[in-house]
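Here's a structure for you.
Coming up: chain A.
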Amino acid sequence: MESLLNSIDFQYIIGALVKTAIFWIFIMLVVAYMVYAERRVLAVIQNRLGPNRVGWQGLLQPFADLIKFIFKEDIVPLSVNKALYMMAPVIVLVPAMMVLILYPFGPSNVPIPLASTINWVVNWAGSLVGWDIGLNLTTMNLYITNFNVGLLYVFAMTSLGVYGIFIGGWASNSKYSLLGGLRSSAQMISYELSLSLSVIVILLIAGTLDLAKIVEQQSGWGGLRWNIFGGNGHWAMIPAAVIGFIVYLVSAIAETNRIPFDLPEAETELVAGFHTEYSSLKFALFFMAEYVNMTTVSVLATTLFLGGWQGPGVGSLPWLGPVYFLAKVFFFLFLYIWLRGTLPRFRYDQLMSFGWKVLLPTALFNIVFASVLAVLFL
Partner candidate 1 sequence: MDLTQIQGVHVLFLAFAALAVVAAFNIILQRNPIYSAIGLIVVLCSLAVLFLMLYAPFIAAIQIIVYAGAIMVLFVFVIMLLNVRAEDAITDRLKYLKFIAPVFFLLLVGQIAFFVSRVQNPPPPAKIPGSVESIAEGMFTSYVVPFEAASVLILMAIVGSMLLAKREKEEDIVRIEQALAEAQAGEPVIEESNEEAHA
Partner candidate 2 sequence: MVPLSWYLALSAVLFTIGVIGVLVQRNVIVLFMCIELMLNAVNLSFVAFSRFFGDVTGQLFVFIVMAVAAAEAAVGLAIIISLFRNRETLNVDEADLLKL
């Protein structure tokens, strides 16, 4: 029993399960409060009050929305393709949630707080029953897991999320849905290219696809070694990294179908696009998937460009890492909402020509430029 409990695999599995549960709850809260934050921040930008009735300052509004969604009538039109209609929200949501296991919240090998207390309590409880549980917890990682092709895995899950959108649009058997679904997914696969290519600059600087290692390499110098400032390479990589950052941000906003790139799902244009025929909980799942995608993209932006959980004092107080990480992620989410309140939307042909004729050549040129700089200076 002792060797089983102390074996690395068992602790890893139990730790991964516990962390997955905690992170999942965290993501659900982030998604729910993103809806609320969006409404409040948009209200401030548009010079009005947002929802401020439910609970103090409206903080219980997401729960009111959730209850409303659950009690709404679930209308399924007669002419839909039942199997695909039901599966589409799931196909969008599951790949979006699968990226959760890679979020690098904090450093690795962080001492577990109250470890000795937990050890003592569990061993004492075991001895009461007669088991000899020799529990000996020491350190944990502040992320669920990590693999050596982490970045490729994130892009793979993003590619799989495109399916739910046009399957949902097609299965709904209506003109608006089909058109919205096809346009939306065409936009997503076009901007996926510039998204992936803009990250290659970071690969040149960091030399690895592993998200935890990329963050660890950005430590020191009071934040001046973040990858957007050239990383641990050389100051000469700054222009390439900044161009990469801008291309990444623009592609990310287009990839997640947000303003200014959200023509396929705007209410005033295409009658809400591919989710026209969806109601109640399935619509809530589509919504949730969009916000989880936004969070994923923001997490990638902070990890790759802004130094992840690095910040002053993380060396001595490792639990400060998640605080910095969340601060940076919330900054990007605020940026999304800010852009929504400020910019008008692109027309669809302007959107596609921008993606193919401006962003993709910029990303390709950036790769060549960064390679030249890397050969000369790194």
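The candidates came about this way: all candidates are chains of the complex that A comes from, given by their letters.
We adopt the following convention: contacts are C-beta pairs under 8 Å (C-beta built on N, C-alpha and C of every residue); 3 or more make two chains touch, one makes a residue touch a chain; residues count from 1.
Worth saying up front: this structure is predicted, and the values here are computed from it rather than measured.
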item: Touching candidate - 1 or 2 - for chain A as found in this complex; value: 1
item: In the complex with candidate 1, residue positions of chain A that touch it; value: 84, 147-149, 152-153, 155-156, 159-160, 162-163, 166-167, 170, 178, 182, 185-186, 189, 192, 196, 209
